[in-house]
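Only one protein chain is missing from this complex, and each of the others stays in its spot.
Chain nomenclature is as follows: A, B and C, assigned in order of appearance, with residue numbering initiated at 1 for each chain independently.
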Amino acid sequence: MARAVLVREPIDPARLLASVEDDAHGAALLFLGVVRDHVAGRAVRGIRYEAYEEMAADVLGAIVTEACRLLGTDRITVEHRVGALAVGEVSLGIAVSSPHRAEAYDASRYIIEEVKRRLPVWKQERYAEGGEAWVEGALPPAGPGRGPRP
Amino acid sequence: MARAVLVREPIDPARLLASVEDDAHGAALLFLGVVRDHVAGRAVRGIRYEAYEEMAADVLGAIVTEACRLLGTDRITVEHRVGALAVGEVSLGIAVSSPHRAEAYDASRYIIEEVKRRLPVWKQERYAEGGEAWVEGALPPAGPGRGPRP
Amino acid sequence: MPLIVRTLFFAAYRDLAGEPSAEVELPDGARVSDLVACLRERGGAFARLPPRPAVALNRCYASLEDELRAGDEVALIPPVAGG
Partner (left out) sequence: MPLIVRTLFFAAYRDLAGEPSAEVELPDGARVSDLVACLRERGGAFARLPPRPAVALNRCYASLEDELRAGDEVALIPPVAGG
């Protein structure tokens, strides 16, 4: 049931919430990351998100699998948008539901923190005054090493 | 801008989210408390919420004012429903938005925990097999004492 | 001079009281705890009210030791279960 995808079309918050509905669950939580109109005092007119798409799909799937273990259910839907977004558009939607609230908050927060830490996605801010710049991001974790040749 | 109300009509999640939208904010979080179809192994067909309405409105307002201080913005909307709810209906909706995610999670969580701790609201479970019972809740905090007669 | 205090019952306490509110007459200087004791002494289902319930005075959580004044609204507050 859990779903984690990169999308090019706008994210629909109501659809995300509906996708995790479950009559056995008392808590639903929806996080939305939204493009802001300024960063560090500079007016922004939009952000372009770029992904290493094949790898990002795998990493997002792994993050959601880990979050399902925290949540104790598989009612998680995550969509990360790529492409050119305007101010106010949703870049990331995370919907979770669970029988109780504590797990829902923990799982949702885990997903957003891991996305920031390791999802191979980059964003380029486009400034109102003209010009653009890649956002300085987080150094991703090194891999475990592939081990000796088989 | 912050709004905290008891409502008799169904809660509309999309409207809650829209009410906290702000182009300066990069994170929005929506919590929904939903009526579950069972409690402790018993099938439930609905829950009736009762409130000490005048006091609950005050307490909910105070909780939201406190949460605004945590959040650093006044973009909070909370609706708590009263009356008879069916399984799957939303009993509580909390929408917050803020420039950054950490404050949004903290403020949202603060509100739900304080609602559970001190909002003068009660719920009566109605069981599928017939019968009903008031849910054993949390002992609310004692007041500070009114002090000597003026 | 005796006080008349309006007292509200909610949820499980209303079921016990059999009514949502009562006017209770108390001697001057009475405290909230005296109001609760007075109700419990009425007997019947009232006797099943807890001896030290949570209380609100004029819509704020209060102490059983608070002194009552004319015109006060007291509510007996069962353990709360919102959300």
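To be clear about the criterion, contacts are C-beta pairs under 8 Å (C-beta built on N, C-alpha and C of every residue); 3 or more make two chains touch, one makes a residue touch a chain.
In this text the structure is predicted, and so the values were computed from the model without any measurement.
J.: If you put the missing chain back into the full complex, which of the shown chains would it touch?
T.: A
J.: Going by the contact rule already stated, which one of A:Gly41, A:Gly130 or A:Gly145 would touch the omitted chain in the full complex?
T.: A:Gly145
J.: Which residue among A:Met1, A:Ala18, A:Met55 or A:Ala102 touches the omitted chain?
T.: Answer from the full complex: A:Met55 touches the omitted chain.
J.: Touch as defined at the start, partner being the missing chain; which of A:Leu29, A:Val44, A:Val96 or A:Val121 qualifies?
T.: Answer from the full complex: A:Val121 touches the omitted chain.
J.: Need a quick check: the contact residues on chain A for the chain that isn't drawn.
T.: 33, 49-52, 54-56, 58, 80, 91-92, 112, 115-124, 134-146, 149
We take it that only the chains that are shown with their structure count from here on.
J.: Please flag the chain sitting at the greatest distance from chain C, going by CA centroids.
T.: It is A whose centre lies farthest from that of chain C.
J.: Just the number, please: Cα centre separation of chain A and chain B in whole Å.
T.: Distance between chain centres: 26 Å.
J.: Could you tell me the distance, in whole angstrom, between the mean C-alpha positions of chain B and chain C?
T.: Centre separation, chain B to chain C: 26 Å.
J.: At least two partner chains per residue is the criterion; list those residues in chain A.
T.: Within chain A, residues 101 contact more than one other chain.
J.: For chain C, jot down the residues that touch at least 2 other chains.
T.: Where chain C meets two or more other chains at a single residue, that happens at 83.
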